[in-house]
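In this view, the complex is presented without one of its protein chains, the others remaining in place.
And now, chain A:
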Amino acid sequence: MAGFIVKRMLQAIFATLIVTLLVSYAIRLTGDPALMLTQGAGSITEADLARIREALGVNRPFLVQYFEFLRGMVTFDFGKSFLGGTSVGLLIKGALPSTLVLAFWSMLVSIMISIPLGITAAVHRNKMVDQVIRVFSLVGLSFPNFWLAIMLVLVFSITWNLLPPSGMVGSLSYIMPSVTMGIILTATNVRLVRTTMLETLNAQYIMVARAKGLSERKVLYKHALRNCAIPLITYLGLQFGGLLGGIVVIERVFNWPGMGTLAFDAVGARDYPVLQATIMVLSLMIILVNLAVDIIYGLVDPRIRTE
């Protein structure tokens, strides 16, 4: 197990390096931060721009800048934002918890909806209930997530004035972003739960469980669901990564002060240090979650543990 974890960690570090290298290089192709900073200026000369570039340190060769970023990473010094010189570490410290909390609630909403729905659909396979659930999940898959967000805001904030339309201000403000994200995830999760459940229900041990007279409830939730867990956990783990990506859009619509908003503003301002660090932290998160999924496997399934 230890060797396995070390190997995966090394892979993770390598993947992070590749991701940050690509992002750092790509953002530098899209424009000059000195120009962005002086956009509102009346009379800016080349000499002024050169002076600002030097102050920002972007006049040096790309690899020098990149290695400095890596060095900072090792010492947990992410540098300073080009916008106002705020410490990047501080910005991430403020934004990361907000994003994680939102991701957590979104996953929870999705699990709470998709497991009962998926099981119901599987049990009533090809009946009316199943068809309705499948149509709804298809609809859920098809519409864009920001559209759902805007509709929720229109109904719950503007028409009924029940929930704050944006920001992270009190527990009520968590509802719409997590529900939006949660519903988007639910669409695929319902289908996944339904399919794995169907496979499991055909297994012989289910027949045995039923034959020995267990209640249907016990059969479903004790025997069948536990055996569905492995594909579900794998999928949810991978989904968490995708979730962190999708959250950028949702965060922007709900003005959620998280990593997505941070990255979005950083792209707009060509704020290299903030963007590099945000992407690095997000990719590390995704890699770590995948690692965690592998480890949890062993805990859930004794067969893997003994191998």
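Keep in mind that, in the parts below, a residue touches a chain if its C-beta (ideal position, glycine included) is under 8 Å from a C-beta of that chain, and two chains touch if they have at least 3 such contacts; residues count from 1.
In this section, contacts and distances are computed from a predicted model.
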Listed names "Cysteine desulfurase IscS", "Cell division protein FtsX", "Peptide/nickel transport system substrate-binding protein" or "ABC-2 family transporter protein", matching UniProt entry of the absent chain: "Peptide/nickel transport system substrate-binding protein"
Absent-chain contact - pick from A:Thr30, A:Ser142 or A:Asn202: A:Thr30
Residue of A:Leu91, A:Ile133 or A:Leu243 touching the missing chain in the full complex: A:Leu91
Contacting the left-out chain in the complete assembly, out of A:Thr16, A:Ser137, A:Ser166 or A:Gln276: A:Ser166
Chain A, residues in touch with the chain not shown (by the definition above): 30-32, 34-35, 37-45, 48, 51-52, 55, 81, 83-86, 90-91, 94-95, 97-98, 101, 150, 153-154, 157-158, 161, 164-171, 252-255, 257, 261-262, 264-265, 268-269
